[in-house]
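Let me begin by handing over the structure; questions about it come next.
For this view, one protein chain was removed and the others were kept in their places.
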Amino acid sequence: MNPTLEQLSEHFGRLTTGTASAVVQVADPALKGYHLDVTVAPSLVVEAAGVADRAGFALDAVTGVDWLAQNEMEVVYDYFHPESPLRVVVRTRIPRAEPELPTIAGVFAGANWHERETHDFFGIRFTGHPNLKPFLLPEDATFHPLLKDYKP
Amino acid sequence: MIAQKDLIPVDNGGDPTKETFVLNLGPQHPAAHGVLRVLLTMDGEWIQRAEPVIGYIHRMHEKMGENRTWAKFLPNTSRIDYLSAMHYTHAFVGAVERAAKIEVPVRAEYARVITSELNRISSHMVWWGALLLDLGGFTPILYAFDDREKILDLLEALCGARLTYCYYRFGGLYNDVDDAFLKGTRDFVAHMKPRLKMYRELVTDNIILRKRLTGIGPLSADLCRRYGATGPVIRGAGVAYDVRRAEPYSVYPKLEFKIPTYPEADSMARYLVRMDEMEQSLFIIEQALDQIPTGPFIGKVPRVLKLPVGDTCYAVEAARGRFMVRIVSDGKEIPYRVKLRTPSFSNLSLYEEASKGMILPDALAMMGSLDLVIPDIDR
Amino acid sequence: MNFLQTEPIRILLYLVGICAFVGANAAYLVLAERKGAGRIQRRPGPNEAGFGGLLQPLADGIKLLAKQVMVPPGTDALLFRAAPLLVMAPPLMCLAMIPFSDSITARSLNVGLLFVFSFGSINVMALMLGGWASRNKFAIISSARVVSQNVAYEIPMLLVVITLLMVTGTMDLNEIIQQQGGGFWKWNLFKVWVNPLMPVTFVIFFICMLAETNRAPFDMAEAESELVAGAFTEYGGMGFGVFFMAEYANIVVGCSLATVLFLGGWQSPIGVLSGGLWGAGWFLLKLYALIFTVIWIRWTFPRTQFYSLLNLSWKILIPISLFTLLLTGAMMKLPVVYNHFF
Partner (left out) sequence: MSLLTALRETVAGFKSLLTGMRITAREAAKPSITVQYPHDTLKMADRFRGHVKLVLDPVTGKSRCTSCNLCVRACPSDCLTVEGIKREGEKKKSVSEYTLDFTTCSLCGSCVEACPSDAIEYSKDYNVVSLDRAEFARMDLLKKLEAEAKVWAEKNPELAAAAAAAAAAQAAAATAKAPAAATTASAPGAGAAPVATTPAPTPAVAPVPAAGVTETRTT
C-alpha cells in the first residue's frame, strides 16, 4: 500500500508536458528534511498533486519564494505521508511578472487556505481557486509583503 | 475580509421553512479562543456553512524572519504558538542546525526532550481546561492550571520565562539544566500521576462529557489527510502519525513511548488521545531523566552564522501537531525565506467541511477538541 | 397586637418580609455561590470588600445600579423593559405560599401546591420575552431553547408531584408538612412502603428543579460559552441584575418546595423541637443544604448538550416518573385489592 521511494520517483518522473518533464532528485533527509525533490513545469502541479494524492500523501504546506534576482517566483508544495516516513517537495517556477498557477484545491482541499495565504503574501493568482479572497491581510491590503521588493 | 454578498443568507427560494440567518461568532465570542471569527450560516440551530475568518492577530512572522539574522529570529519562534513555545523553538533551531551541520551535545538533546515534553503536558492542560470551559464546566481549568503552574515554575527557574521560553540555542541550550530542575521534574512526574487519575474520574468518565463528545464531529482519516490535519486530530482518526516517529529528531529514537490512537475519529477520540499523551509524556520524561548524561550543554557554533545556499526543512511534533520550518538561505547572514507551517492552520481549515449540518453547541465542542491557538493560525 | 393581625397589615408585613428575604437571599446567595466556587476551585473567592468579602453584594449592587439601562435600537422597548419585572414576580408570589414554620406563612391556601406550580411556569415566559425583545440572534436561540426545556421538564416534575399528591391527599403545603412529622423516617423521601422508588422520585424532582430554574448543568438560558449570555445578552445594569436575582429567587422557591414535599419542611428530623422558630430553623437548614448542593453541582459538571437534555427528560425522566406514578397507585390500592379478595 505505502509507496517506496523508487516507485514515487518513477511516478513523478513520468510527469511531462511534452516539452519539459519533471526533474526528480533524491535528497538526504538528514541534511534536507525531505526525501524527494521534484521540480515540475507550472502546468504540471495539479498532476503532481494527483500523483501525491494517489500515493496517500497529505498536503503539508504551499508556499512561495520570491527570487528577485532571477525575476522568478518559486512555489513549493510540501507533502508528508501519514503512514510511512516519506516527505516529498514539489516545486515549480513562474515568471514574476505574470504570477499565475493552476490551483490544486481540487485535489487537496487543504490547499484552499494555503493558496489563499500565498496569494496574500506573494500575489500569486491560483486559477480556478474557489475562494481567492484576502485571508490573513486586511481586506483592503493592496500589497504583498513577502515580495522582496516590498517596502512597508 | 467578507464581501457583502457573503452576508446575504443562502437563497431559500421564497420558502420560509428554508430561511437561514447569518450568525457572527466572534471575534470576541467566549468560545472563540482568542480572536477567531466564524461566519455561520444557520438554519435554526443547524449550521449550513461555517466559514472561519482569520487574520485578526496576524503579525507576519515570516517577513520578520527575512530582515534579521538567524539568531535574532529565535525570540519570535516562542511567540507563534505561545502554548508550545519549546517545540517551535526546537523546530527552528533544528532547521538551522541541520543546514549548518551543527552538532548538538547529547545532554542538550535530552534537556530539550524533557522541556519539550513538559511543555506538551502544560499545553494539553490548557486545552483540557479550555475545552471544559467551552462545554460549560468551570472547575477543571483551575485544577489544570494549578498543576500547570508547577511546570511553569520549573521552566521559569530553568530559563527565566514562564511562557515565551526561548530556551534553545543553535547547538544547544541557553543555560544548563541544573540538579534542582531535574529533581523538581522528578517530583512533578510523581505528583502528576495521581492527578491524571483525578482528571479521569472527574471529567473523562463523566457521563455529561461523554454524551457531549462521543460521536460528535467525526473527522475521518481521509479528511485529515486531504486537509493536512495532524497531531491529536489525525491520531484521533486512528492514524498513528507522530513526527517524533515518522521523522525522528533529537533523542526520541532512544526513548520508548506509545502513540495513542483511537479509531472512532470523534471528539471523544481526540480528547482521549490528548489525555493519553499526557501520560506518555510523563513516561518519556521519566526515561529522559534516567538517561540524561553529564557534559556540555552547548556545542561549537560559528560566531557569524551563515548557512549554505539551499532549503532545509525540519519538523517537530508540537502539542497541536506537525510544525514544520522551511528555511531558504542564500548564503548570507540573514534568512532568505522562513516558512512556518503551523498545525492549527491545517487543523482549522477542515472546519468548514466538517461542521456542515452540525448543531451549534456540537460544532463548538468539535472546535474545542481541535485545540486551536489563534496566533498559531495567523502567525 | 390586634392591629398587627388585621388582614391588610399582615399582608403588608409578609410582603415586606418576602421581598427582604428574596433580596437578601439573592444578594448573599451570589456571594455564597462565588465563595463556594472558590472553595471548590481552591481559591478564596471575593474577600476584599468587607470582612471576608461580606460587603461584596453591596458593591455589586452599587455597580449594577450605577450602570446605564440600555435599550438597544430596534428592540421592542416595552417588552424589553417588562421582562425583568415579569421574571421577578413569580418567585415572589410562590414564596407567599411556602410555610417557613407552622405559624409563619404569608398566605395559606388549600391549593398552595397548585398555586406554586401555576405561577412557577410564568417564569419561562419572561425569559422568552426577554430573549425575543432583545433582537439578538443569540438571545432568540436561547429563548427558544429555554421554552422547549421548560416545557419538557414541567412534565416529569408534575408527574412526580402527582405521585406525591396521591400519597398526601392534599394540596395544602402546611398539611403536607404536618403529615411528615415525627422524625426523618416519616419524611416523604423515605416513605418506601408507599413507593419503593421514593428516593428516585426525589432525584427526579431535584433534576427537574435544576432544569426549571435554568441552573447548571442545564443552564441553556445563559450557556455563556455558546450563546454569549443567552437570553440576557443585551441586558446590562440592573436589568441584568434582576434576571440574576430572579435566578436565585427561583432556586430558593424550588429548594423550599423540595424541602416541603420531600424533606418534611419545618419538621425536625429527630421528632422533637419542631414548632415555632425551631421549625423555621429546621426549614432554613434543609433549604440551604439543598441550595448548597445546587451550587456544588454547578461547579462540578459541564453543561449538557441541548438535545441530550431533552432526551433525558423525554426518554428517561418521564418514563421513570410515570412508572413511579403507576407503582404508587398500585401500592396504595394493593391493600384494598387484598382485602377485597381475601
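Letters A, B and C mark the chains in the order given here, with residues in each chain numbered from 1 onward.
In the analysis below, a contact is a pair of C-beta atoms (placed from the backbone, for glycine too) under 8 Å apart; a residue touches a chain by one contact, two chains touch by 3 or more.
Predicted, not measured: the structure shown is a model, and the values here were computed from it.
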Shown chains touched by the chain that is not drawn here: B, C
Among C:62, C:289, C:316 or C:334, the residue in touch with the chain that has been omitted: C:316
Among C:155, C:297 or C:318, residue touching the chain not depicted: C:297
Residue among B:118, B:135, B:151 or B:208 touching the omitted chain: B:208
Touching residue (missing chain; options B:71, B:106, B:259 or B:289): B:71
For subunit C, the residues touching the chain missing from this view: 38-44, 47, 203, 296-297, 299-301, 316
Contacts of subunit B with the absent chain, listed as residue ranges: 68, 71-76, 79, 139, 143, 146, 153, 156-161, 164, 166, 174-175, 198, 201-203, 205-208
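We adopt the following convention: only the chains that are shown with their structure count from here on.
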Chain centre separation (subunit A, subunit B; CA means) in Å: 24
Averaged-CA centre spacing for the pair subunit C and subunit A, given as whole angstrom: 62
Junction residues of subunit A, two or more chains touched: none
Residue ranges of subunit B in contact with subunit C within the complex: 21, 23, 29-31, 45, 132-139, 142-143, 146, 202-203, 206, 208-209, 211-212, 359-362, 364-365
Subunit B - residues contacting subunit A, complex: 1-3, 54-55, 58, 60, 62-63, 66, 95, 98-99, 101, 221, 224-230, 234, 239, 241, 245-247, 310-315, 322, 324, 326, 328, 336-337, 339, 341, 345-346, 349-350, 353, 378-379
Complex contact set, residues of subunit A against subunit B: 29-34, 56-61, 63, 65-66, 76, 78, 80-85, 87, 89, 108-110, 112-113, 121, 133-139, 145-146
